[in-house]
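The other protein chains are all here in position, but one chain of the complex has been omitted.
Coming up: subunit A.
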Amino acid sequence: MHSLNLVAPVWNGVTKSIRDLSSSVAPKGSQKKGKRLLQFLADRFYDVEALREYLLQKQVSKVHQENRFQGQEWIQSSGRRPSSLELLSFQAVPVESVDASDCAINYEGLDNLLALKELQSLSLQRCPHVDDWCLSRLYQLADSLQELSLAGCPRVSERGLACLHHLQNLRRLDISDLPAVSNPGLTQILMEEMLPNCEVLGADWAQGLKSRPEKQSQDTASPTPA
């Protein structure tokens, strides 16, 4: 029985994070100027204010809709593109690894991944909507998951990484390049302590340390170096 490795296709659509939403509501032209004009109008016209809030809400809900996992539609085997008939024949095959890098998967979309009880390797690199809440759901894969990569996820912080302790079968964990983690070096050490059987990659423990300036003749208390 061959194992199935799934790769997400390159996502063409523009998925906007909530931080970009205000820019999308502003009219065309210079963004800053447009924003100021809109703010000016919104302060004076109830209608403009209501319209802006409505558009904001629509954008926010749109983000969630686009991310709804469409089931099998984005599954492709690496290397070849099977027709949908062939895909159906894979139904009985347990999925071993999923590569969802750069995919706009979110908290609700994880339902589909968590149903894969034999999943051994999961890659969520650079997923813009994977955050601490999503990580708190991963305990359901504790029995099978051996490899997890969260490199480059902008919303993952050390608080979400703390709930990976359920994954006792984990052997490789990649936590490199996480901008929301406050102290990568210290987090690396604490993660290694938390998961003793796991190889934790990514953050160099010496990252947060600054080298001390050389002190030779001033320090009389220390013994003379050999």
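Everything that follows uses one rule, which is that contacts are C-beta pairs under 8 Å (C-beta built on N, C-alpha and C of every residue); 3 or more make two chains touch, one makes a residue touch a chain; residues count from 1.
In this section, contacts and distances are computed from a predicted model.
A chain of the complex is left out here; the name its UniProt entry carries, from "UDP-N-acetylglucosamine transferase subunit ALG14", "Isovaleryl-CoA dehydrogenase, mitochondrial", "FAD-dependent oxidoreductase domain-containing protein 1" or "ATP synthase subunit b", is "FAD-dependent oxidoreductase domain-containing protein 1". Interface residues of subunit A facing the missing partner chain: 18-19, 22, 25, 35, 39, 42-47, 49-50, 52-53, 56-57, 60-61, 107, 132-133, 135-137, 139, 157-163, 165-166, 182-183, 186-187, 190-191, 193-194.
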